[in-house]
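Apart from one protein chain that is not included, each protein chain of the complex appears where it belongs.
For chain A:
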Amino acid sequence: MTWIFLIFMAVFAVLSYLGGRRLAVRRSHGVKPHSRPGQHGLYAVIGVLAPAMAILILASVFSAPIERHLMAAGSPEVVEQLEPFRRQAFMADARRVGDGGQALQIWAAPYAELLPTEGRRAHNIHALLQWGGLTASVIAAILGGLFVFLRIRPDLRARNAVEAWVVGILFACATVAVLTTVGIIFSLVYDSLRFFGMVSPLEFLFGTQWSPQIAIRADQVGSSGAFGAVPLFAGTFLIMLIAMAVAAPVGLFSAIYLSEYASKTTRAVVKPLLEVLAGVPTVVYGFFAALTVGPALRVFFNTIGSWLVGGPLDGLGQYLMLVQNQMALVAGCVMGIMLIPFVSSLSDDIMNAVPQSLRDGSYAMGATKSETVKKVLLPAALPGIAGALLLAVSRAIGETMIVTMAAGLAAKLTLNPLETVTTVTVQIVTLLTGDQEFNSPKTLAAFGLGLTLFVVTLILNIVAMRIVATYREQYD
């Protein structure tokens, strides 16, 4: 049905293109037309498709609410009296029966008899709206065609009209990016506001207790749930610190070596390999952390612990014996590995942007390469490198899969890298992948966390990009 319509529209568009072109030639009567025949053809296509598309979009947006309204208006008393949730389920099942399928639920006496009649009604209303929309669209296309047919003349500025449409479409595409931001902000803020209506923002930002479980029964112990996000911030911060402790030195030193020391062939081999490291999906890093690094580090610490037990450091030994797979160190280290190529390629770019004359001046004064790097290059590149590290921090904070797979769920307020901690992103995934009820603070808390994450990373990004940009301008 939809396919037939689409094919019809495509054929109609092609025909109107050919027709417009033909018409422009036939009506020129020896006068040189303003636009070329093909441009008249495109003009005709726009004239046909634009109104048809507009009607189609309007129909698809408004048909669902109209359908719901019509169904609700004509439904029998018993159905009206159902609770909203049950009524929705009944309507959905009626649709299924009406379309010739099976109901998902088993309905009791008054409803079971109503299913077929309601189903037929739903089916008819749906078909009516669908047919109506498509017919209206076809009529709009034909009217558009007539309009174009009357307007095509040698002095019609078809090219200008077509190009105005093209620029309009291009502009619309550019605004999609802005609309995405608006969408992100709106959806995060809307659900966060609902969340902060139930939990005070102060408790959320400064509370130190995180246990979002909401009891099923009101009288259950601990039914309120606690939404103090400080342990999550601390966990995120700890893992970010570990990651940066791995990524910053390794990334910076490899960037220095690649940009100052390495031969062309070394660069040609090493850079793509680092890009491979950057291209590995994060879920793969998560798997690596959970099944390779985690067990390996646990065995390592447990072995050290078993040596220490009974010695002067008995307490530490006992502690190390009990270290688990899911420690902050594992997620942090693997995230650091993931960030190495990011830090290295950004710093490489920045160091390459430092003008050669600075290096030459330093060499002319007799400085060695390492002295040039330490005394001239790094101070000159420092703001840019700081910006690059800030971008890496923002990445580390927003990274999800590694921590979801390798860090734990226990919200602990600790800076011990051998403890299990949880992060903001882990909690977002946990809260949204369990049972969802979109009016419980448990689910809405995910949006509160998401908003916090978005704001923090946005500030980091803006600051970092500004630093990098102003720094680049200095030498350009």
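In the analysis below, contacts are C-beta pairs under 8 Å (C-beta built on N, C-alpha and C of every residue); 3 or more make two chains touch, one makes a residue touch a chain; residues count from 1.
Heads up, the rule we're going with is that contacts and distances are computed from a predicted model.
Colleague: Can you pick, from "Molybdopterin synthase sulfur carrier subunit", "Phosphate transport system permease protein PstA", "(Fe-S)-binding protein" or "Ketol-acid reductoisomerase (NADP(+))", the UniProt protein name of the chain not displayed?
Modeller: The chain we cannot see is, by its UniProt record, "Phosphate transport system permease protein PstA".
Colleague: Among A:Ser254, A:Asn325, A:Ser362 or A:Thr422, single out the residue that touches the unshown chain.
Modeller: Touching the chain that is not displayed is residue A:Ser254.
Colleague: Which one, A:Asn352, A:Thr368 or A:Asn416, makes contact with the chain that was left out?
Modeller: A:Thr368
Colleague: In the whole complex, what residues of chain A lie against the chain that is missing from view?
Modeller: Touching the chain left out of view, chain A contributes residues 64, 159, 163, 166-167, 169-171, 173-178, 180-181, 183-184, 187-188, 190-191, 249-254, 256-258, 260-261, 270, 273-274, 276-277, 279-288, 290-292, 337, 340-341, 344, 368-371, 373-374, 391, 394-395, 397-401, 404-405, 425, 428-429, 432-433, 438, 446-447, 450, 453-454, 457-458, 461-462, 465.
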